[in-house]
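Dumping the structure here so I can ask a few things about it.
Not every chain of the complex is shown here; the ones you see sit where they belong.
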Amino acid sequence: MRTMSFDETIEDVLAQTMADDPRIILFGEDVQLFQANLYTQFGGRRIRDTPISEGAFLGAAITAAMAGMRPVVEVSLVDFLGVAMDALLNQASKLETFSGGKWKAPFVLRTTCGGGLGGGGQHQQSLWGWLSHIPGLTVVVPSTPADAGGLLFSALQHDGPVIYMTHKLFTDFWVENLGYLGRKTVDFDLPLAGMRGTVPEKWEPIPFGQAAIKRSGVDLTIISVGVGVHRTLEAAVMLEEEGIDTCVIDLRTVSPMDTAAICEAVSSTGRLLVVDEDYQGFGLSGELAAIILEAGINANYGRVCTEKTIPYSRELEAQTLPNKERIVEGAIELMDRS
Amino acid sequence: MEPDLWYLYRHMFRSRLFEQVVQVFWEQGLISFDMHMGYGEEAIAAGIVCQMVDGDAMALDHRGTPPLLMRGIEPTLILRELMGRPDGLCGGLGGHMHLYSREHLCASSGIVGSSGPAGAGFALAAQYLRPGTLAIAFFGEGAINQGMLLESMNLAVAWQLPLLFVCKDDKWSISTRSASVTGGELVERARGFGLHTVEVDGADVEAVWHSAGEAMKRTRDGGGPTFLHAHCVHLEGHHLGFFLFRVGRDQIKEMIPLLGPLLRSATRRKGGSSRERIRSLTDIATRPRDAVKEQTQKEKDPLYRTRQKLISDRDRLEALEAEINVEIQDVMEVALED
């Protein structure tokens, strides 16, 4: 076991797989300097800066993959996918069906998501549930360095499009470059346990659709993903003090989802709280409700999500994103209900 | 070098005949939705596709049939795909706007402009995996106002991609005169992105062959992408059964049911000035007529034009046509088999 930061993990897996597989190239805006180490090792032919043309270069990643490459394409923030959505909605996701199962596009779209740095509503969305609505896309949201590495390793071997989402707060790079920016005068509620941690000596793929049980408990199941997992784990400690024993599940991949693990955990506690930094309506929290109802599980259910556009003000932002306090409150409310 | 006109004509004639079968099947209800024909753009396809080599790729728009046929894809597979049969090119799952052939590196899409990014991705893969090969992106003049296509022109220049942009300009996008919604001249626009450009009469297969050949040679040699602007017509308009053409061809029968509502609208109390109303009515009356007139000029039909050049050797011509007739007859019958 080694200890690594989230960023180092991603770089390590990329460096290793790129060394082994010449079909992997990486492109996106500013990647040469943002990924200076990879740029140094692999040079400008395999690490390419792009124009600010997400529609063109994400679209190009698809056919490049179809023609034998394994592109890793970076769109710095998931919010920017609005200008390139056709590539996901109508091209990448549909290729396998349209070609009668004969052709697939193995590329990885790396992007960051999530809030907590005071960046307002247009630079801090999560959107994993939104993207998962489209059949044909794999959506990955790791919450620890070990998961980040194992899931990226899988993504780079997967035969279809994978959207690999990194929450900004996990990465020293984005926390520094959108948050601190050299200052000591600002403070962020960082999920430290997700930013740095032990990782295996040798990378092994983590299969998609396999949730991680982060904590077992008998009173209540909380399901989350990304930074929400860490907020939930902190809340679970507080809940323990209230005598509430919480089971915490990290989905790790939003699409596909680990239906079996979800159903098992919820049916054993009889209570489900979803903690989701993505928007509340028509997303992950709803899908989880449907899954347990479809399975015929009778459970108390609540959700702590982002209900509306994220405000810029740090104070309002903190209230809008799922935080410890809201989670504890939601959990207690759920316990009281029955 | 000079093109083999007989060879080119063979491809064009075969495509025309095949599409006539498609039209019959469509009229019989064996093919659904708005079937877009390549009637009229055969010379563009032939002049370019006949110069493609193994490893070259194509990104197609909604008129994919002629290039696919000319590239060597089994006509029966295409026809069965259009019929939605499980033994079609894509298992009946794609349909006429989503024809794919992995072995020929051909992809299509019904989203206007998406062949730009798709072509760029194919060309990118060519740079790494198949030096000396190239990609072709086909699209109409209406597509040239779609952002991702414009982006991909820039991307192709920035990355010096081996990509030939082929704009098949029939002057119309559905019922809209493209000039009325397009600023500047297309060739100048492309040049403004740093592309090589060439303009050609798309009904003249030899001219297309020459200018495409030159551009393809340059791009294979690493000389960068080219924009080829080819003028053409579409003998059936936007798609089979297109209302503009039905009205334009049979004004009396098709216009009569529309007249009542139109005249009621023209005389409603509030609205535009009478000059504006008259202008609208005139426009509505003339667009169908103009569209049909413009698209069905005999001397713009590449089949007619090319045939005129070969007619002196009538025996050979008739033998060739008879041979293809037999082939296509056969294709039709095979496609209908269980």
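Assorted remarks:
We just call them A and B in the order they show up, numbering each chain from 1.
The rule is simple: a residue touches a chain if its C-beta (ideal position, glycine included) is under 8 Å from a C-beta of that chain, and two chains touch if they have at least 3 such contacts.
A quick note: this is a predicted structure, and the numbers were derived from the prediction, not measured.
Overall, the file's complete complex carries the labelled protein chains at copy numbers of A x2, B x2.
Keep in mind that, in the parts below, only the chains that are shown with their structure count from here on.
Mean C-alpha positions place chain A and chain B at a centre distance of 42 Å. Those residues of chain A lying in contact with chain B across their complex are 22-23, 25, 48, 50-51, 53, 55-69, 83-84, 86-87, 90-91, 94-95, 97-103. Note for the complex: chain B touches chain A at residues 57, 59, 88-94, 98, 100, 102, 105, 107, 109, 111, 114, 116-122, 124-126, 128-129, 147-148, 151-152, 154-155, 158-159.
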